[in-house]
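One protein chain is absent from this view; the other protein chains keep their places.
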Amino acid sequence: MVKHTIPKNLQEALNYLYESSYHVIAGGTDLMIQKRNTAELPPLFNSNMLYVFNLEELKYVIKEENQIRIGAMTSLETLLHHPDIPQLLKDVIKEMASPGIRNVATLAGNIGNASPAGDSLVPLYLLDAIIVLASIYQNRYLPIEKVIIGPRKTVIQPNELIKEIIIPNHDFSKVSWVKVGGRQADAISKVSFAGAVTIDDDIITDFRIALGAVYMTVIRNRNIEKLYKTMSVEQFKGDINSILSHYKDLIKPIDDQRSNKIYRQKVALNLIEDFIKNI
Amino acid sequence: MSMIKFTLNEKEIELNLDPSTRLLDVLRNHLNLTGPKEGCGEGECGACAVLLDGHIVHSCCLPLANVQGKEIMTIEGFSETKRYQTLADAMLEEGGSQCGICTPGMMIAAESLLNQNPKPTEDEIRIGISGNLCRCTGYNMIVKAIQTASKKGDGLW
Partner (left out) sequence: MWFMRCQVSCGRYRDGVKECDGMRDISQSIPNEDHVEKVSGKSLYVSDIKMDHLLYAKTVRSIHPKAKIINIEIPELPKDYFIIDYKDIPANNYVKMIFDDWPVFAEKTVNYIGEPIMLVIGKNKQTINEIIDQIRIEYKVLKPIFEYKTSVVHKEFKKGNPKQALLKPFKKISFIYETGYQEQAYIEPQGFIAYPEEDEKITLIGSIQCPYYVKNAVLNTMGCAEDKVRVIQPSVGGAFGGKEEYPSIMACQLAVAVKKIGKPIKMIFEREEDMTVTTKRHPSKIRLTAAIDANHRIQGVKAHVSLDSGAYIGLSGVVLARAMIASTSAYTIENLDISGDVYSTNTVPNGAFRGFGAPQMIFAIEMMVHHIAKKLNIDPFQFRMAHLAKQGDLTSTNGLFRDPIIMEKMIQKATEISHYHEKVKEYQDPNIYKGIGMSWFLHGCGFTGSGESTHINAKVKLKKDKNNQVYVLVAAVDMGQGAKTALKKIVVETLKCPPHQVTFDNPDTDFVPDSGPTVASRTIMIVGGLLARAALKLKNTWKPDQEMEVLEQYQQPEYIKWDEDLMIGDAYPAYSWGVNVVEVEVSPVTYQTKVKGIWSVYDVGKAIDERMVLGQADGGIAQGVAYGYLEVMKHEQGKIKQKTMTDYIIPTSVDMPKTETVIFENPYVFGPYGAKGVGELTLVGGAPAVALAIEQAIGKKIHEIPATPEYLMELINHEYD
């Protein structure tokens, strides 16, 4: 008999997690469908469920001097309309799913789900997001790329839940987001791309690329990026072929019911090329 | 089983049910509200849409636990309001309903949109109903209906 527990506040939630093993569920839009049973029957949850969706104390956006702190249970729709959320994240959320899903979906839910095609993960990787994992003992602060380790695999411990997402401030010269889905709204990405560049006096001082849906996790490679910092814009643009061949080795998409490898790889490279050409 | 307390169509109710039960099933089977429909069971078509604290949600992927302490409104409750009447009249005038299966969900989406944004642009309307699939109308008459309701319902939203 599985337990269904609705904690009244965060402390209670952490206590429950300490006492038993639970699967933490936020809005439900991923888990309710993944564990779907025949219509009119409850979902096939075969572990204890901890419902944290209504923890009001986890619904906030706090602007600090150098960063934004987002409470784990803040809905995507709230973030979309919040003045302090970086434009890149808003651009991503705007094209995710639909209003009905965005009203209950959360960044925490997306991170916990760790889907290779998860759109919101891409800007979090690009913006160096830090995820706060809370347990009864401590808060752990991990960069997002250390939290997600594979398709639907995270390092979140059984006694932990995602408490907060911290996004450091950035002042890029140019930021770009492109989602390639099957249609203009309500689509799962075939490929997604986020790019950012900072230019000072014609020199590239910051260059970042994050790609979604073309590997087991979001692709962000700081070693490649490092090669191009301190280059002149002209030299950078001239080096486009070598940049593309670096990323080509990392892009390992799959064939599935939505698209195929060849398309995904070509489009991912096209998006990088297009971004660089238009700097 | 847990006791879940929430407001449904402006009445407070308490239900002792499995908290993982889909809200859609709670509404249709336990409470006999058949306005919200099951079109896909995966949060894609919007036929199951209801309002949660005035915002559109897909009841087919919302567990009952998540409505604890919240206000839920279905098309049945919404149809008692003046806003509904303005939207319904606009839908009639513009031809926004053909087979009708998506219509309750569209009405909920329209209310959710106008609640937030009483004078939306055409693009904003299209985004507002982007989670409600319609196979009959091609959407144009529904968009027009929401535009008409927004114009005629001055002051309602």
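Annotations for the structure displayed:
A and B label the chains in the order they appear, each numbered from 1.
In the analysis below, a residue touches a chain if its C-beta (ideal position, glycine included) is under 8 Å from a C-beta of that chain, and two chains touch if they have at least 3 such contacts.
Treat the numbers as computed from the prediction; the structure is a model and nothing was measured.
From the set A:E12, A:D128, A:D206 or A:D274, the residue in touch with the chain omitted from the display is A:D274, counting the whole complex.
Taking the complete complex into account, B:T137 is the one of B:N66, B:S112, B:T137 or B:S150 that touches the chain left out.
In the full complex, subunit B touches the hidden chain at residues 28, 32, 34-42, 44-45, 47, 74-76, 79, 84, 87-88, 91-92, 95, 97-104, 107, 122, 125-127, 129-143. Seen across the whole complex, the unshown chain contacts subunit A at 37-41, 98, 178, 180, 182-188, 191, 257-260, 262-263, 266-267, 270-271, 274.
Throughout what follows, only the chains that are shown with their structure count from here on.
Computed from the mean C-alpha positions, the centre of subunit A lies at a distance of 28 Å from the centre of subunit B.
Note for the complex: subunit B touches subunit A at residues 2, 18-22, 25, 28-29, 38, 41-44, 46, 49, 52, 55-58, 60-63, 65-66, 68-70, 109, 112-113, 116, 127-128, 130-133.
Of all residues in subunit A, only 4, 6, 25, 27-29, 32-33, 36, 39-43, 45, 49, 51, 53-54, 77, 81, 94, 97-101, 103-104, 185-186 touch subunit B in the complex they form.
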